[in-house]
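Notes for the one structure printed next.
With one protein chain withheld, the remaining protein chains of the complex are depicted in position.
Now for chain A:
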Amino acid sequence: MGKLKTIARRSFLIGSAAIVGGVAFGAYLVKRDPENPLALDATDADAVFNPWVKINAEGITLVTPHTDLGQGAASMQAMLIAEELDVNLDQVTTSYGRPAAAYYNTAMAGEAVPFRSNDDSFVAGVARSTVDAVMKVMGAQVTGGSSSVTDSYEKLRQAGAMARETLKAAAAAETGLPISDLKTEGGAVVLPDGTRMAYTTLAAKAAQMDLVQDVALRDPSQWRLVGKPVQRMDVVAKSTGTQTYGIDLNIEGMVLASVRMNPRKGAPMRGFDATAAETMRGVSQIVALPYGVAVVADNTWRAFRALEEIEIDWAEAPYPAEQDDHWAAVAASFTPDRLDKEWRSDGDVEAAFEGAEVFEAEYRAPYVAHQPLEPLSAIVKVTDDRVDIWAAHQMPRFVQQRVAKRLEMDEEQIHFHNQYAGGSFGHRLEFINIDVAVDVADKMRGTAVKMIFRREEDFTQDFTRQIGMARGRGAFEGGKITALDLEIATVSSSRSQMARLGSSVPGPDMQIVAGAWNMRYSVPNLRVRGYAVPELAPTSSWRSVGASSAGFFAESFLDELIHAAGADPMEERLRLADDPDARAVLEAVAEMSNWGSPLGPRKGRGVALVTSFGVPVAEVVEVTDTDDGIKIDRVWLAAEVGRVVDPVTFENVATGGVIWALGHAMNSEITYSDGQAEQDNYHLSEGMRLRQCPVIEVRALENNPHVRGIGEPPVPPAAAALANAIFAATGTRLRDMPFFNTVDFV
C-alpha cells in the first residue's frame, strides 16, 4: 500500500462548493474524498502523488482519465499536468488509469441544471453544486458535454504543482538545502550549483514525504505549454498506422466474433436457422442471444459472411414501423399535456401578437446516426472470478458497474481497459457493444472474445439523434423584431439514454430546447416552450445533443423574421444581443467575413449565433448557387471559450465541428421502414466529402473567466447559418433537414 493513501485530497476538488441543501446524500459522504486509485497497487518505490501523477525509477506516468475520442483529450490533460510539474511532453507516458470515482467529472454539472450558462447568480451556483455533489457520489467519470477541459483546467495543474513541490521537498530533505533555493525544470529538481536531480531518482524519497498541498498556480504569462502550439502526443502514431485502437488489440488466445441483432431496435429474436452457417469455413460457434445471433470464427470476415447465411425471425419493433408515423407523433405533441416546460417567458407574446401581423413557420430535424469511422467493438474475457474488458468508452465507471450487474459479480472483479477511440460523437456513451461481447464471452468462459460490429450492424443499431419539429410565431415593427414565440417538440434523447442506464431524468428535459431557450437576445416578448414527444425509436446524445436541432430551429426562425422585417441579419442580431460575449462573437465573424461587402451574383451569406455548453458561437456561411447545385464556399466561426489550452487541436476540432454539422445538415438522416433504419452504410448517410469542404476560419475569444470545451459548440449554429445563406443566395428557405431533399449540393 502506498504511504500517501491517508493524505487528504480535498484541495483537488475544485468546483465542489459547499452544498446548501436539497441533496439526499449526507454531507459526510459528499466531503469524503474518493480514494486515490493509484495507491491501490503502488509499492514503496512508487510516488503516487495523487490520482493523476505517478513517478518511479522507471519513469513518469500522467493519468488522463478523460477518454481520447479524437478531440485531443489525452494531450490536453497531459499538457495541464506537465505545465506545473515542469516536465516536457516527451518525458512522460500517459495512461487512462483504472476507472475510479476519483476521476468524477466536476464540470458536467454546468449543463445538467436549468440555468442559462451566463447566469452566475447565487441560486444558479447552488444548483450546480448540488448536481456536482450527485456526480461525485456516483463517481461519474464521464467524457462528454465538452466538459473535459473545464473539469481538468485547474484540477490537473494543481495535481502537477503538488507533485512538483513534493519532489522539491524530497530534494531538500536529501541535500539539506532550503526549498527556496531549489528550482525545477525538464523533469528534474535543479540545485543552486546546477546539479540536476531527476524526478525518477527522487521518487522513492518523495513517496515517504507528506504531500505538499499548499501550492499557488503559476500566472499564465509563465506558461510553456498551455496555450502554445505543441505537437499532439498521438500525432506520430496516428500518421504511421501505429496507433492501436480498441478494434486492433490482440489478446492472447482470442477468438473473433460478430453479431446480428434485431434491426427493430430493442425487440427480441423469435427464432433462427443457422444450418448453412454452421459448416462454413472457420466458424467455431453459433451463439443464440435473446436479441440476435453471434458467430464466433477464426477471422472477422468469415464471421461476417456466416452471419449473412443465417435465417432469422425477428419480433416487431416496439415503436412505429414507418417514418411517417414518427413525424405524425411529433406533430401531435404540441399539446398542453405534452408540455415539458415553459423555459423562457420575457414580456407577453400573446399580447404582442394581438392586432399584429403574425409570421409563422415550421421546421424539422430528423434522426441522424453517429457512425464514427471505427466500428463498434469490444474484447471481453470472462472467468469465474474476473472479467477483463478492452474497449473505448466515454463512461468507464458505468461500464464497470453495468457489467458487474449483468454478470452478478462485484465491481472490483470487473477490469476495464479503456482504449483510444476512432471517433465517437456520443456513440460511445452507449453500451451495446459491451453488452453483446459480455454475453458471448460469458458463454465461452476462459476465452477472450473480440466482437466487431459490421458497419451495417453499427448503423442499424445506432441510437440516433432526437427527431423533432418546431413551430415559430413572430412579429416585428419598424424593421425591429418585437415578439418571438418558439414551440419545440422532440423526443427526449436524455430520457431514452437514461432509461437504458436504468435511471431517469429528474424534472423536465432541458435538451429539448437547448440552444434556443438560452438565446442571448433581448426580444421584448420572447417565449420558448419544450414539448416531450413520447418515446419512439431509441435516441441518444449526438454531438451537441439538443442544440443540434433546437439551435437550428431558433436561428432559422429568427432569420426569417429579420428578413420579413426588412432588417440586416447581422445588424439586427447585434442589436438584440444582450450580453458582451454574444456581441463579441458576432462582431468577430462580421469582421472576419467582411459582412456587408458586396458579393457576386448567385451568392449569399448567412449568420447564426447559438450558445451551447456555455460557449456562444457565431458562424457566417457563404454559398454560391451554381448550375450544379449549392456550393459552400467559406465559413467563419468565432467562439468565446475563456481560455484555449491546446490551440492546434482547438482549430482542428472547431473546424471539424463545422464540417460535421454542415455535412449532416446537407445529406444525412435515418428514416424507418418496416421498423428498421433504411440507411445502413455511408453511401446512404454520407456526411461531408473533401470536395465539398469549404475554406473555414476559426477564432477563439478569451474574455470570459470560465474555461470551456469546443467539441460540441461549433455544431449548432452551422445548419442554420447554411440555410440562412442559401436563402440569401436563392430566395429558397430550407426548413427541413437534411437539405438535399429540397436542393442539390455540388
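The rule we apply is simple: contacts are C-beta pairs under 8 Å (C-beta built on N, C-alpha and C of every residue); 3 or more make two chains touch, one makes a residue touch a chain; residues count from 1.
We take it that contacts and distances are computed from a predicted model.
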Undepicted complex member, UniProt protein name, chosen from "MlaE family lipid ABC transporter permease subunit", "Isoquinoline 1-oxidoreductase alpha subunit", "Acetolactate synthase" or "Succinate dehydrogenase": "Isoquinoline 1-oxidoreductase alpha subunit"
Per the touch definition above, residue among A:D234, A:D442, A:D579 or A:E678 touching the missing chain: A:D234
Among A:Q71, A:Q141 or A:T447, the residue in touch with the chain that has been omitted: A:Q71
Residue, one of A:Q243, A:Q413, A:T671 or A:T742, that touches the chain absent here: A:Q243
Residue in contact with the excluded chain [from A:G423, A:P524 or A:G629]: A:G423
Identified contact with the non-displayed chain, of A:H66, A:R454, A:R583 or A:R605: A:R454
Those residues of chain A which, in the complete complex, touch the missing chain: 69-72, 231-232, 234-245, 247-248, 250, 256, 281, 298-302, 304, 371-375, 420-425, 452, 454-455, 648-649, 652-653, 655-660, 663, 681-683, 686-691, 693, 695-696
